[in-house]
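The following block contains the structure, expressed as structure tokens.
Just one protein chain is left out here, and the rest sit where they should.
Up next is subunit A:
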Amino acid sequence: TCEYNYVLSCISCEPRVLSLQNILSLILFLLPASALTTGIYMIFSTKPEMATQEVQPNETLTNLKAESDTLKTKLEDERAKLHDVELHQVAEKVDGLGQFIMKTRRTLKGHGNKVLCMDWCKDKRRIVSSSQDGKVIVWDAFTTNKEHAVTMPCTWVMACAYAPSGCAVACGGLDNKCSVYPLSLDKNENLAAKKKSVAMHTNYLSACSFTNSDMQILTSSGDGTCALWDVESGQLLQSFHGHAADVLCLDLAPSETGNTFVSGGCDKKANVWDMRSGQCIQSFETHESDINSVRYYPSGDAFASGSDDATCRLYDLRADREVAIYSKESIIFGASSVDFSLSGRLLFGGYNDYTINVWDVLKGTRVSILFGHENRVSTLRLSPDGTAFCSGSWDHTLRIWA
């Protein structure tokens, strides 16, 4: 759980007295590197047998807050010491990108309402998409044929994912659940009959993703948590607590050892988690509004985020800081979803002003702006082999760009 809030309170029935010295020592030695102390609360008691030193009346909360602010600044100074150069400075020696042409190559029509989410199949051409009216559709995006369709018992299906084997899809939304549908080969079979309820949250499902196999699903929810589930039994394997508000997005790390993932939420924080222990191992809070989308850089050493504050940002995990902001004065609407090109040189961002902006990740400049959608872009993902990306929109369509 969160080490970033420091709250000292009564835990058992016996109240406790803390001296000012104790409190200051705690702040000094327990404050971790990326901590942002949000508050210090204290409960005082005068039970004689518990007292070591009485707290002096003039040691107020204000004084202690000032003390913690000073320490916060000290920490930022320490981090800044290692920040010896900016990304765009290093990128000066890299060739600029030439003229950039990407067009809509396919338009997928069939949803009757806002498209909210999509995911690619590993075969590089099939996709699954979900919409506000409860429909989940599996398409062969190459031929634009619909292959499967399911109607969920709820509206606002905000999350969907394709299983690594290509044999199932997962989805969920306002039903607070994540369900898995095995894909039947019989076109006439009702997919809903074989539905399996896996995850159960206490608020809406915002995102879901299979891990390395069809057997486990990672979910994020409006209830402020993320969770890892065993598909076969529906058992909760691990839960992740630390966000102070709705979690809106997640992405699994392409890491060679161990398992980590990043999540972003309405608390403006992006947290990196260890899947095995459930601990939050890194946290970043530089956005000024909800984080709608997070995506790892292909090497796994960094991740990008898209936010309602109209910026996308790049965070380096080894430097433990934000290293780039992708923004323009003319872009005033929030970014809803982001993804990198295969080499990580380009960052595609879908925005609420109906456009897609293409950024040069290294130089920090915008390379291109793509028009086409007639309403908000709500979801965007690169195809598994990097030959194209797909965008989904509130205009009821999905587009393949290449």
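In this section, a contact is a pair of C-beta atoms (placed from the backbone, for glycine too) under 8 Å apart; a residue touches a chain by one contact, two chains touch by 3 or more; residues count from 1.
In the analysis below, contacts and distances are computed from a predicted model.
Colleague: Pick, from "Septin-10 isoform X2", "Serine/threonine protein phosphatase type 2A regulatory subunit A", "Regulator of G-protein signaling 11" or "Proteasome subunit alpha type", the protein name that UniProt gives for the chain of this complex that is not shown.
Modeller: Answer from the record: the omitted chain is "Regulator of G-protein signaling 11".
Colleague: Among A:Trp156, A:Tyr297 or A:Tyr326, which residue is in touch with the absent chain?
Modeller: Counting the whole complex, the residue in contact with the absent chain is A:Tyr297.
Colleague: Using the touch definition from the top, which of A:Gly224, A:Gly306 or A:Gly334 touches the missing chain?
Modeller: Considering all chains, including the one not shown, the answer is A:Gly224.
Colleague: For subunit A, which residues lie in contact with the unshown chain of the complex?
Modeller: Interface residues of subunit A facing the absent chain: 1-3, 5-9, 11-14, 16, 22, 25-26, 28-35, 41, 49-50, 52, 74-75, 78-79, 82-87, 90-91, 93-94, 97, 102, 105-106, 121-126, 140, 142-143, 145, 147, 165-167, 182-188, 197, 200-203, 211-213, 215-216, 221-225, 230-237, 239, 245-246, 254, 256-258, 266, 276-277, 279-281, 297-299, 301-302, 316, 318-321, 323, 341-346, 361-362, 385-389, 400, 402.
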